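All protein chains but one are shown at their positions in the complex.
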Amino acid sequence: MTNTKDTLSPGAIGRRKAAPLPEQPPQLWKTVKPKKAYDAIIVGGGGHGLSTAYYLAKNHGLTNLAVVEKGWLAGGNIARNTTIIRSNYLWDESAAIYEHSLKLWETLEEDLGYEMFFSQRGVLTLAHSVSDVRSKRRNFYANALNAVDSEWLTPAEVKKLVPIINISEDVRYPVHGATYQPRGGIAKHDWVAWGYAKAASDLGVDIIQGTEVTGFDIRNGKVYGVKTTQGDIAAGKVGMVGAGHSALLANLAGFSIPIQSRPLQALVSPLLEQVLNTVVMSGAVHVYVSQAHKGELVMGAGTDAFNSYAQRGGFHVIEHQLAAALELFPIFSRAQVLRTWGGIVDIAPDASPIIGRTPVENLFINCGWGTGGFKATPGSGWVMAYTMANGTPHELNRPFALDRFVTGHLIDEHGAAGVAH
Amino acid sequence: MSSIRFSFDDKIYTGNQGEPMAAALLRNGLLHITNSTYRGRPRGVIGLGVEEPNALVQLVTGTKESMRPATVIELAEGIAARSLTGVGSLPEDTEEARYDKTNRYVDILIIGAGLAGLTAADEALRAGHEVLLIDDQPVPGGHLRQLGQDVPSPLQNTLKHTNLTYLCRCTATGLYDQNYVVAIERRSEHLGNAAPANRTRIRVWHIRADKVVLATGAFQRPLLFANNDRPGIMLSHTAATYVAVYGVKIFNTAVVVTVDNQGYRDALRLHQAGVKVQGVYDARPAANGPGVEATKAAGIPVRFRSTVLDTAANGEGLLQQVTIQDLDTKEIFQTGADLLAVSGGWTPVADLATHIGIKPTWSAAHAAFLVNHATEKLLTTGMLAGDFGGDDDPAMFFGPSLDTEQARSAFIDLQRDSTLYDLQRAVGAGLSSIEHIKRYTTIGTAHDQGKTSGMLTIGALCQLNAATQDGKPGLSPADVGTLSFRPPYVPIPFAALAGRELGPLSDPIRVTALHQWHVAQGAVFEDVGQWKRPWYFPRSGEKMEDAVKRECLAAREAVAVMDASTLGKIDIQGPDAAVFLDRIYTNMFSTLPEGQCRYGLMCKADGIVFDDGVTTRLGKNHFLMTTTTGGAARVLAWLEEWLQTESPELQVYCTSVTEHIATIALVGPKSRQLLQELVTDIDLSKEAFPFMHTREATIDGIPVRIARISFSGELAFEINVTWGYARHIWERVWAIGRAYELTAYGTETMHVLRAEKGYVIVGQDTDGTQTPHDLNMSWIVSKKKEFIGKRSFQLPWLQAAGRQQLVGLLPDNVNDIIPEGAYITALNATPDAFGKIPHIGFVTSAYYSPTLKRSFALALIADGLTRMGEVVSLPIEGKLLSATICDAIFIDKENLRRD
Partner (left out) sequence: MLYIPCPHCGLRNENEFHYGAEAGVAYPDPNELSDSEWAEYLHIRANPKGWLAERWVHFAGCGKWFNLWRNTVTHEIGPAYLPFTKQPKAPQEGSEK
């Protein structure tokens, strides 16, 4: 496996030839037909579903297990996101679970035996006003107490780290400072999913694509299996990991969850010589950008305002996004938008995930990752696997239980933390 | 056509004004234009337009846009470009070009001005519709133009119709819901040096049409064979067009390989232009049609059931030899050629239709995915709808069987250097979905987004999964489906989409009526939402902390003045206004006497504090609400939502008057005396004008409303006046104030003053998780009435122990100003095994108080109200500060100063 982590030191910026991707392994996963029964079924073959399956098999020895995916494997948000990885969240509960996830990221390539271009190139989160500085600095102090690496950078320090950024006072909302998480970064999204799929498949997990779950076999408040377009499959335990489709799955199981499904768009440029080797985020002006290992600029836009399952959003969102990007990075003016796309994000009222038990016994749910699910892929699966294996949540996901909406103990990540990317 | 000079890779060439750069490069003998991205293989032009995967260049003059296909750049005097190897670069100099955007609403939008689009336009105009016709080419005619033909004269009249707008060089890049189309018009590049300086380079069109007609035509596709990427191998239609229309005379001997009758037509064109066509090799068993007959009649050898298997290059990497294989006998032979013209069938441009979720359908007869759509809103026509002009008779054939070694050089995606071998590996790895294969091989992800490679991928997949003799059915393209196309159809410069929404135009700047005065006084501003507010008013040489100290002391000891006009103001009228406010605010407003003001707090339904402000009762049915500066719009929206969607029985009308009424806050012990000099028609004494009362008065005959409201705890008056008179009133206050050493102050001083009194700023001392009780404001929560949010206070967590409560904090060292946002731990708390230190809360506001002559802070601390006197620690960037928890009111707890 090649080590790609440090190939982009600041000095390495400049004209460089595109490097070909390393070859993929000859076998990724076996395509199988469902068996009649499993010990457990994961509904949803996205990043979180696959990582749940992997950790169930690896950490809990549960290998009589199937991942049932409606479409093609890992074709949802894991295939559509901007791959930002960080753990510098505001609230203790969030920082804990995302930091656990980041720690898993740091050994994931080794753990799965799979290259995924995990690159800890650092994540900058910009502040653009006095009040923005106040809340970002709070975040910085919170991270320090939570043992999450975080630094506070002045505009000049931001400029040193990202020479192409415009820190002048001429822009509408000048850069007043930034938090910086050096351990944050990016990874190659498809390969992350495939790495989990391969590792799970190698451990004996059945990966079943093109099979839609159309109902749950629930008797006396307990789940006994799922109904699918390929027939009924019995299961001792069922995990719903349906991302944007979670509310629909919950409805099929007879309960409601506070999830709204919204389009979230992203865009990519053609390959460009390296100009940016840090992830830069700004909630205030809606810019989330990194330059991937091959050289394309990858940018996230805001969510569209309305509910949708169409995997597409409005173009005005993209236009607004690019205006903001040019303010910060004048050098981008001659870059091109090559491709835009949309995913369906599942958003909870407090912009925090829901992971844990449901009103139905042996039926578990993991959803609500909203715009920030990619970075959580390892941690989310890890705690979900623990929860399913033990029938009770891990300390890390206990605060994210569904009943927090009844107790009122929300974990409000869009209030003070601003950006949930 | 006039001859011009242009530069390519630092050499000067000549070409014809307006022709594609690719044509001129070819005419000048440049077959080898670049090397491939990953494998460094020589590559040349294969296409005619935006489908071109190889000949990407960077303009080095003009705007220096990165990655433009040489096939679409129109030559003009002064144009210079350099070749790229699939990777663009971003120039660091400032972009000087301008961009604009426009909106257009039309009856019928027709995309594509080929024969099909022109015919559709003609029909629409005859039916009396207004038509917008857009086309990415410099002149109309589409395919006709590539044949060197003009638009037939009846359709030329169509183009002149008054109800038709025709935009050339305008590419529709995306089709969105409800017939919304985004198009990019390139307006100046083709003019080169002659482009007027003020002409916008690109115009982004936002078009909404009752009906959209897609007449987007088709691209010819290549075939898969070994070494199919050498310079000299081109699409047959491309080759014939460059030779016959653009006068490219660099080819001597051509081999034509085809799966349809198009190859014959192109062979004839090459032949007629003087190229020796060595033969036409047709994968089909037989072919009929005028083109076929004419080819034979011209003496060009034709061989059926044969195709190209491999090629060889000369020392310069250019095509030299073609290996032909008989598809039945597998016999091979070589033939020399410097041009291999390949006709692999047509792929209609289905991108736009798929943008809104329409799935193209496979037509075996066309060997193509078509979109046949004819609704009131959307019509497809021409090649996209399957009108291929009659006699093409294409075979579903994508190339001969190749062994592994051959597959390694059979390129599917030229720009990504992705081969048939890569695709075979993907399938071997267990991938079946075309989306997986795309992601595994990166086919279709380059600048051309798979315009020529997409169908090859599908074809190759079908060949890998062909029917077997034991009865297993083969995979058909219909089973595979197309790759998903996403907007934009062609890449769009960021700058074009950003348009002019940059700098001051990126977001509106809001300023008060007094802004120019503040500027003249040298105020330093801060952004508060869209507002520019004076932060502090430094005198020469003064640092921020000195200015703030001076401003604070002036307010506490003499008199100071602040522009408070940015506070949100909502005029609320109607017979049910008081009832309504009782629902909105946690405290009672129906009991408020006319002419008096009351501070109010509002919560969302979840019980969390949402906004606050002082509301004045101006009449029985008339209130003036103030909100936080940042909250004005959302509070008004909140009021309207409750009125319109929950309270139809209430007659209440809300109007934003933020920018109608300017507010001047006059603060300090001498404020009454100063103001009384200006206001002679009312008595400002505390007996005549008590705290939290308002009075109508005049200054210089100008009506003002004066309120005794204090956000500092000092004696204070707010002068409210119509926006247009504000500057006059302010200047008058300022002039009289000279005798009182009146001091102007900004938001920082306002913050210090209010914090000294323990007044919260919603959004600073709250973070979206506090109830009024958490803010030690239970006194403002009515027990007598229902209001929004009340029910939520009964939820377990909202009344649990351990909630963070607003308290004061006094640093042990009076000069330690705690950074805002700092976290608080129990005294000398130490890290746990994981390096974490448990915290008990955080600092929301922290300042130095010149009045107290010490630093102080407000903080949210778990159970803080029961921890008075507790000493706590603040670990701050390597230092450990300590502080003592105290009441949040630091000055004048008895409220003696405000009178």
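Letters A and B mark the chains as written, and numbering starts fresh at 1 in each.
Quick note on the criterion: a contact is a pair of C-beta atoms (placed from the backbone, for glycine too) under 8 Å apart; a residue touches a chain by one contact, two chains touch by 3 or more.
All values derive from a computational prediction rather than experimental measurement.
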*Can you work out which residue in B:Pro648, B:Gly701 or B:Gly869 touches the chain that's missing from view?*
B:Pro648
*Check the options A:Ala96, A:Val148, A:Val241 or A:Ile259 and report the residue that touches the missing chain.*
A:Ile259
*Which of these touches the unseen chain: A:Gly239, A:Gly314, A:Gly343 or A:Pro399?*
A:Gly314
*Among A:Ala247, A:Ala324 or A:Val337, choose the residue that contacts the chain missing from this document, as touch is defined above.*
A:Ala247
*Could I get the residues of chain A that touch the absent chain, sorted low to high?*
245, 247-248, 256-261, 305-310, 314-316, 349, 405-408
*Which parts of chain B are in contact with the chain that was left out?*
176-180, 206, 208, 356-358, 605-606, 637, 640-641, 644-646, 648, 786, 790-792, 794-796
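FYI, only the chains that are shown with their structure count from here on.
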*How many Å are there between the centre of chain A and the centre of chain B, using C-alpha atoms for each centre?*
21
*Of chain A, residues touching chain B in the complex*: 15, 17-21, 23-31, 71-73, 75, 79, 92, 128-131, 134-142, 144-147, 152, 170-173, 190, 209, 269-273, 275, 285, 295, 310, 312, 314-315, 318-320, 322-327, 330-341, 404, 406-410, 412, 414-416
*asked:* Please output the residues of chain B touching chain A within their complex, sorted ascending.
replied: 37-39, 63-67, 85-92, 94-95, 174, 176-177, 180, 182, 204, 355-357, 417, 425-426, 428-433, 435-436, 439-440, 442, 445-447, 449, 486-488, 491-495, 497-499, 501-504, 506-507, 509, 526-528, 535, 606-607, 763-764, 767-769, 792, 795-798, 800, 819-823, 825, 831, 834-839, 842, 875-877
